[in-house]
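A single protein chain has been omitted; all remaining protein chains appear in their positions.
Right, chain A next:
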Amino acid sequence: MDSLEEILGRHPFFAGFEAGHGRLVAGCARNLRFAAGQYLFREGDPADEFFLIRHGKVALELVEPGRPPVVFATLGAGEIVGASWLLPPYRWRLAARAVEPTRAIGIDAACLRGKCEADHHLGYEMMKRFLPILVERLQATRLQLLDVYGKH
């Protein structure tokens, strides 16, 4: 059976990661399974863990009072769920729900933040991987905001 370190090493997010850093991250990681419909987290919960999807699909949702949740993005294998663990107040600002049976690696946020504070090189490597994802999602959100299909 593969170790968490080996599984993390194969995940696209950690492509090119130094082995020593991989061991440090693996020390904060655990294997998780979510049934279809199960929530990884809900809006307002403490953002104490983020997730690397190995298999399956996760929907990101926002809730409007009195209405069904609105799904604004889905994420699949090889993608990362959650950025609110990076910044205070470390609370989720959206909900994440497994659309189908999903396997993921959960990374303990406080554990990893502590290791990043202690080793800024590790922190920089993590930021170099997170920032492009955040920029891509910001760009995608801009395109969604334009509502281009309504006019075409």
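By our rule, a residue touches a chain if its C-beta (ideal position, glycine included) is under 8 Å from a C-beta of that chain, and two chains touch if they have at least 3 such contacts; residues count from 1.
We adopt the following convention: contacts and distances are computed from a predicted model.
Think of the chain that is not pictured: of "Cell division protein FtsX", "ATP phosphoribosyltransferase regulatory subunit", "Acetate--CoA ligase family protein" or "Soluble hydrogenase gamma subunit", UniProt labels it "Soluble hydrogenase gamma subunit". Set against the missing chain, the residues A:Ile7, A:Leu40 or A:Ala59 yield one that touches it, A:Ala59. Within the whole complex, the absent chain has one touching residue among A:Ala15, A:Ala35 or A:Val71, and that is A:Val71.
The chain not shown here is touched by just one of A:Ser3, A:Asn31 or A:Gln139, and that residue is A:Gln139. For chain A, the residues in touch with the chain missing from this view are 59-61, 68-74, 76, 78-79, 97, 99-100, 136, 139-140, 143-144, 146-152.
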